[in-house]
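Complex shown without one protein chain; remaining protein chains in place.
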């Protein structure tokens, strides 16, 4: 039987792989119907400011966002590469787990040059049964002075 | 029952999380009473030179170091983000495990700009029972030409 940490680790690996391969529609399906996705600057969070860079309040909103991205961006000029580390399960029962993890994202352009895009922390809740899905996903970014932050999900 | 690699992985995740959230006092409590914390440049280690950048020979010394940091640094102008990877258990029995792992640390400033701070390798020993704690932690840094290396633990 898988433990909560194994399930969260595997779900985060899928999350990274789908984003990096530009499978955004498949990435959406990692979220529960009733779920939220937020990007918040670390500074705001420490000061308990409510303002989010992006706040999608359920899976339909996440799907709509992807549709907009597909329509707006004729081609994606960057390739993302996500790294996730220091994954911690803070609380769990048979049905769900609260977790946090560190991440960093690199971007490579079409000339094959790679740069650090941003670092930060994921914090959220994952349903474990009947199926592992994100119920709440907060992306707390350390790097908020980056251009085109909202071009793709982080 | 958790395996040695699971226990080491979880302890390292706590280690990273406490450092990155500036919970330095909680980070201290991950060390056994009789424990050591050292930062060594990779070059010295390869040549078996004894000189360490920092050598704290037990938990009280680690605590003192944190107190000094809290007093000296009025505010922490950088946010750290630790990534740890390639964790290996080299030897273990019921009570303890010897391990090594790769790490990198990013720092973000108050304008939300992020830079690579340093990379290197952790090498040490962890007690598994009665409680997972660091008994010996060596931080072998690849990056030794960085300003303010000693401002915070790595």
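A and B label the chains in the order they appear, each numbered from 1.
Keep this in mind: contacts are C-beta pairs under 8 Å (C-beta built on N, C-alpha and C of every residue); 3 or more make two chains touch, one makes a residue touch a chain.
All of these numbers come straight from a predicted model, not from anything done at the bench.
A.B. asks: Which of A:84, A:97 or A:154 touches the chain that is not shown?
C.D. replies: Hidden-chain contact among the options goes to A:84.
A.B. asks: Tell me, which residues in chain B touch the chain that this view leaves out?
C.D. replies: 5, 41-43, 83, 85-88, 100, 102, 104, 116, 118-121, 141-146
A.B. asks: In the full complex, which residues of chain A touch the absent chain?
C.D. replies: Listed in rising order, the touching residues are 6, 10, 12-14, 16-17, 20, 79, 81-85, 106, 108, 110-116.
Here, only the chains that are shown with their structure count from here on.
A.B. asks: Round to the nearest whole Å and give the separation of the Cα centres of chain A and chain B.
C.D. replies: Measuring from centre to centre gives 27 Å for this pair.
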